[in-house]
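One protein chain omitted, others in place.
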Amino acid sequence: MEPDAREVITALRVRYAECDPMQVAHHSAYFIWFEAGRADLCRARGIDYTAMERGGLFLPVVEARCRYVAGAHYDEELQLTTCVSQIKRRTVRFGYRLMRGDQLIAEGETYQMLVDANGRPRSFPPELFECFQP
Amino acid sequence: MEPDAREVITALRVRYAECDPMQVAHHSAYFIWFEAGRADLCRARGIDYTAMERGGLFLPVVEARCRYVAGAHYDEELQLTTCVSQIKRRTVRFGYRLMRGDQLIAEGETYQMLVDANGRPRSFPPELFECFQP
Amino acid sequence: MEPDAREVITALRVRYAECDPMQVAHHSAYFIWFEAGRADLCRARGIDYTAMERGGLFLPVVEARCRYVAGAHYDEELQLTTCVSQIKRRTVRFGYRLMRGDQLIAEGETYQMLVDANGRPRSFPPELFECFQP
Partner (left out) sequence: MEPDAREVITALRVRYAECDPMQVAHHSAYFIWFEAGRADLCRARGIDYTAMERGGLFLPVVEARCRYVAGAHYDEELQLTTCVSQIKRRTVRFGYRLMRGDQLIAEGETYQMLVDANGRPRSFPPELFECFQP
């Protein structure tokens, strides 16, 4: 399988409420878009995140970062590429690349840890570990 | 007791992320401010909303409305007055008046229903009914 | 032309960040979705809202209301129908109906006024008035 086949692309349209007085999408909105990308990646790989939470496993973000390269404006269509960059026994790292056509808008990363309902770290069940392979 | 003594005033400062390309606070932000006002009103009346939810009682919004009179700008200080305008067996209505000094910014209302964890309507327990008196 | 042909349908997927501790989309998120519906309606009717603002005409919300009928959950797909319910010389009223398949989730309305960059009410230019016909 080629690496690209493991990436998932999410189409986004910038909402008015996401834009700020500088006329560009607010930097906090990108993390919400990244999360939409993760949702699409999970769905594409057969991971039902809602069922996972119902089953007592959660994947909170323990680190997040974003580098903003160019502004995104109201009503523009963006393409977000999401991938798993690393999986370990109890953590997973996602990478994000946000484009407007050929123009890079931002790139970012989230580092997430599997925990139970009490917030205690847990190891990925084998089938989940498999689904999250880079 | 005078009616005014039943109102609660919340000081708010307009955040940059709450403002939109028109340079004013986005109309959706007002409902989040109203909720902060309800939180203050509950606290002032000795209602622990977190404990209420933990006990299986929730107060979802079933109707919300707002009338916007003047724009609120970044970094401005606003004063939100929250009151209970009506309590019935299973519903409560809150009123909101948002001011910047003497200037009316907005006024609004939320209508909320007491439900259990399954979303079924419930009657207010007597002590809660008492706390929510207008 | 049939009335339905004047409506625009927007597909939405509920984001995690839009959901609250009650496990449903927060009531403020609906107004952001309604705005996405307006954007789609404008685009479908050939109205370039960004160009309108650049040209010094704005359409702030002066009243908004929503009635919440059923909760919307994380990752669910919703269908939002947006229509113009009324146009007058300087104001326009939009109606919204949010569905999850056959189930009504919410219905709402925004009342908006055409203003210039100084916030003064303006009359719709004839071509814009035409585009906003119900």
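Per-chain numbering from 1; labels A, B and C assigned in written order.
One rule holds for everything that comes next: a residue touches a chain if its C-beta (ideal position, glycine included) is under 8 Å from a C-beta of that chain, and two chains touch if they have at least 3 such contacts.
Since the structure is predicted, the reported quantities are computational estimates derived from the model, not experimental observations.
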item: Footprint left on subunit B by the chain that the document does not show; value: 13, 15-17, 31-32, 35-36, 39, 43, 49-50, 73-75
item: Hidden partner chain, residues of subunit A it touches; value: 21-22, 24, 27-29, 31-32, 35, 53, 58, 60-68, 71, 110, 119
item: Sites on subunit C contacted by the missing partner chain, in the whole complex; value: 16-17, 19-21, 23, 26, 28, 74
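Following the convention adopted for this analysis, only the chains that are shown with their structure count from here on.
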item: Distance-maximising chain from subunit A - centres being C-alpha averages; value: B
item: Chain closest to the assembly centre - both centres taken as Cα means; value: C
item: Between subunit A and subunit B, centroid-to-centroid distance (C-alpha), Å; value: 33
item: Where subunit C touches two or more other chains at once, by residue number; value: 31-32, 35
